[in-house]
Structure formats: C-alpha cells, structure tokens
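Have a look at the structure that comes next, please.
Just one protein chain is left out here, and the rest sit where they should.
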Amino acid sequence: MALEHAEVLRAAHLARLDLSDNDATKYLDDIRRILDMVDQLQTLDTTDVAPLAHPMDATQRLRADEVTEKDQRDHYQQCAPQVENGLYLVPRVVE
Amino acid sequence: MQWETVIGLEVHVQLATQSKIFSGSSTAFGAEPNTQANAVDLGLPGVLPVLNEQAVAMALQFGLGINAEIPEVSVFDRKNYFYPDLPKGYQTSQMYEPIVGRGEVEILLDDGSARVIRVHHAHLEEDAGKSLHEDFHGMTGIDLNRAGTPLLEIVSEPDMRSAKEAVAYLRAIHSIVTYLGISDGNMAEGSMRCDVNVSVRPKGQEEFGTRAEIKNVNSFRFVERAIAYEVERQVELIEDGGKVVQETRLYDPEADETRSMRTKEEANDYRYFPCPDLLPVMVDSAYIDHLRESLPELPAEKRARFQDELGLSAYDAGVLSSSRAMAEYFERTKDVCGDAKQAANWVQGELSGALNRDALDISDSPINADQLGELIKRVIDNTINGKAAKQVFQALWNGEGGGENNSADAIIEARGLKQVTDTGAIDAMVEQVIADSPAQVAQYRDAEPDKRGKMIGYFVGQVMKASRGTANPQQVNTLLKEKLDALC
C-alpha cells in the first residue's frame, strides 16, 4: 500500500494541519517507510482472531446520574485564548 | 411518470437525565453560556469520560418499547471531525455496535389504519454545543452547555412513503419517548430533532433513488413541509433531465425550501474507531427483565386495549392514546364516571374543543379528570340532561363553581339545573304547552301520521323552555306523543 503524496495532504487536511507541498514531501518518505514496516502485519494470518481494543477484558462501569459539577466557567476560561460574555470566540462560522 | 417517495428518519432524542452522558455536569436547559461546561465537557487535556447509568437505562427502555433486539454488548466509537461546538474534535457515539438493535414502530394514519415502520437501530451519543452567530466583532461565540447531553439517535429503515407517514412516525416516536418519560420531547427547545433522508423513484422500481439528507428539522410541520418541497424539487430535477446529488440540505422555514449546505469540504471521513477511554457496555438479561417489568403501558398497547376492552373505535383509541397525558386523563375520567364511551366523547369533544380554543395542553386543563368524570356521572344517572351538562362544563372551565368546590354537583345545585323527572310536574307543563299552542296542535292533527314525528319537536322545545332546560327530554317526548296522539 504505497502512500501517495496526495494522501499525506489529505490526511493533513483531515487532521487540520497546515502543510505545504514541500512539508508533505518531507513527511511522505518517513511515513512510507513506517507504513512499510507496519505492512509486516499483513503476513500474519488473523482469521477468526477477535480484535483486542483494551488489554483488560473489563466492561464499562456506570456512573450514577447525579450532578456533581458546579459552575467553574471563569476558572476554566482563564486558559482560553479568546472569550467574551462567557463565550469562546472563533472566526465566524458560516453555515 | 408516477413517482414514489422514499423516506427514512434519523431522530435525535435528548434523554431526560439530570447529568451529562459522560460527566457530572447539569443538563438543565437555558443556563448562562458555558456555566454547565466543566473539565470533561470542555475536553481539557487529560480528562476522561464515565458513562451515565441512567442514559443506558433510558436507551434500553426505548429498545424494549419498540420490541427491539437488545445486544448483550454495545461499544462506543469516536466520530472524528473538527467543529468549534465539538470540544474534543470527536463525538463519542456508537457506530458499529449500538445499544439497541432492530425494532418496530407502529404508526397510525389519518384513515385509522396502522403501518409498521422498521427501526434499524438506536444508539447513544453525546450532543454538541451551540454556535451563536450574533455579532462578536465578526466572530462566532461558542456555548458548550449542551455539549455532552445524552442523545438517543433512532435510525429508521427507509420505510415511509409520504410526508404524512413520516410525520406519523415522528409522532409515534414522540409519544413513545414521552410515555416512557425518557425525554421531554420538547421540539422547540431541541429535545427532539430530526434528519430526514428523502429520495424519489419511479413507481414500481425496486432500486432506491439518490437521497438527500435534510438536517435538523425541528417541528412536525417543518418535517412535512421540508419533505413536500424536497420531493417536488427532486421530481422536477429528474424530469428536467437532471440528477439528484447525494448531499446534505437545510430546510429554511421562512422561505419554505431546502437548500444545499455549501460544501467547500470534500466528503467527510469520520475515521470511526472504538473509543479507548470507554469499555464495552454489557447488558445482562436480569437487568433487561427488571427494566421490562417497570415499563409503563405504551401507546400501541394502550390503543389496542382501548379498542378491545373498552370497545372504542380505532380512531378514538388512537387519539386518546396519542400522548401519555391524554391517555391518563381519559382513563381517570372513565374510572370516575364508569363509562368509557361517554368519557371518550367528552374528552375528544367538549374538552379538546375548549383546550384548542384556549391553546392549552391537556396537562394544563382547568378541569381535571375527576371533575369531568363527576360531571359525566351526573349525565349518566340522569341528574342533568345533556344541554345542562354543557352549561356545567363551561361553568367548571371558568371556575364558576368557586375554588375547591368547583364541582359539577355544586354548579348543578347552585343553578338549579337538576333534571325534572317528576311526572306530575312535566305533565302540567305539557298540558300547558298544548293548551297554549292551538294552531300547532291543529297542524299536528291534520298531518300524515308519519310526518307527525318531526312536528313534535316544536312542542318539546316549548316544554324544555318552560322548564328552563331541566325537564328530562325523553320523558317530555313520551308524554307529548301520548297526549297529542290522544287528540287526533
């Protein structure tokens, strides 16, 4: 599965990383070699092997439906780049 | 060419939990921006989700309510995309192993017939925040209070064939979730939102046409109108030689049209994968049994019982079971007065009329079910006649019985509306009316015997007037007929 230059640019766009054509070329070679290494996986027969998502065979614990958090807006917004009237501001979103 | 419409619905229902699906923040509606957005909801570095038990229970109750398959294990996945109202850059949802499997919802059409719409699955997910586009120096404000509110997304099969069916399905879902008490179903506040998939195909064709998805339609009426517009658009497009594009559209209620959402972006690639911060959710059969036992009677069951046990018509049963509040009101009324048909008539007649007139919900009715039941009881036991009953109803509605004593009996008593059944008194009034109406009596006598039945109405009216409406109309009728016929 040889990686294409365009696929790096596409991944960069999906991941919202500003990447010039030149940058993409720089990453392409490394990522290709990493994926070549990863491709060793294909040599292994995994028919009938269930995927393992978590190392422990545990199941989800559930939380009681209780409100345990109080308003800490000012506290949390201290680390925010731009807020006004309690809202986080971003460049205008066009719908 | 004859066209057939194919519709599938994705209904998002906000579950009525106290706290969010993965955090202990409140889900209350209408708080100041970001005052209910805490570390987990904001997606701060290092935070982790913990699943709300009640959200799981509510989803399962819905599953039981539509007789769905309930898989033993369900899994949360991440749906990855960037949007400012999505704090973590992914939405935690269920893509591959949803909590509720295949089920069925029965819908009721206007002609009283029923149809079954298949539900493909329902899954749990977290709601996003809100973008506020008022002007902040040309910027958008983000409020994350809603982020993390539990949603149940109910995905139907493309089984609906008209806008009316789609609305009936949406109503059925609405009544199920409100019956179950798992959502307030408030569409104006966004507690229930709907994405509509619409396509058209030549009648008789197997294969589906290309569909458009109309996002976020949030009223019954808009669903109907959005579909109507979209079907017309697609048919015109195809008939003009064009092709429907698979895309997302928005319904604009003001212009009453759907519009393509500008897609500068290439098709989304959400890169779903199992959320590593959450473990598989196991549902054991004992828990399911426990939930099933505590399930209230649902609309379809109620409707069937109203027909089978109470002898109501399909239409009446449908109307009276359409909401939990309506059904509960009706059943209480019926229990108090002891007559299902009378109760059904009154609830759908006088009561619904008055509620509509004053734009009130049944839960805000000035007359409660006990009061109405007592009133109907007085009709049934002949204490008052129908005409007086309507007067009593109006007086009850206006609270004229006064405070806690605003009862039918108090009004009947105060206004002397008790029906006169004393034969002697009625007899005297009948004699008087006959004596006072020689011309009408003459006409009656001269008429063909089969025309006389209609003519008796005049005399009845006079007697009722003389009794100020309190005479028993049947008694009056019988006596008049007897006495007039004796004169012939």
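The first chain written gets the first letter, and so on, giving A and B; residue counts start at 1 in each chain.
Keep this in mind: a residue touches a chain if its C-beta (ideal position, glycine included) is under 8 Å from a C-beta of that chain, and two chains touch if they have at least 3 such contacts.
Note that in this section contacts and distances are computed from a predicted model.
Protein name for the hidden chain, per its UniProt entry and selected from "ABC transporter permease", "Glutamyl-tRNA(Gln) amidotransferase subunit A", "Formylmethanofuran dehydrogenase subunit A" or "RNA polymerase subunit sigma-70": "Glutamyl-tRNA(Gln) amidotransferase subunit A".
In the entire assembly, the chain absent from the figure touches the shown chains A, B. Contact with the chain that does not appear here is found for just one residue of B:6, B:31 or B:50, B:50.
Contact between chain A and the absent chain runs through residues 1, 3, 7-8, 10-12, 14-19, 27, 30-31, 33-35, 37-42, 44, 46, 49-56, 58, 60-61, 63, 72, 75-76, 78-82, 88, 90-93. Within the entire complex, the positions of chain B that touch the omitted partner chain are 39, 42-51, 78, 80, 82, 84, 87-90, 142, 269, 271-273, 276-279.
The rule we apply is simple: only the chains that are shown with their structure count from here on.
Per-chain CA centroids place chain A at a distance of 41 Å from chain B. Listing the residues of chain B that touch chain A in their complex gives 17-19, 23-26, 32-39, 42, 44, 50-56, 73, 75, 80, 82, 84, 131-133, 136, 138-144, 250, 261-262, 266, 269, 271, 274, 276, 278-282.
Those residues of chain A whose C-beta lies close enough to touch chain B in the complex are 10, 13-14, 16, 53-54, 58-69, 71-73, 76-77, 82, 84-95.
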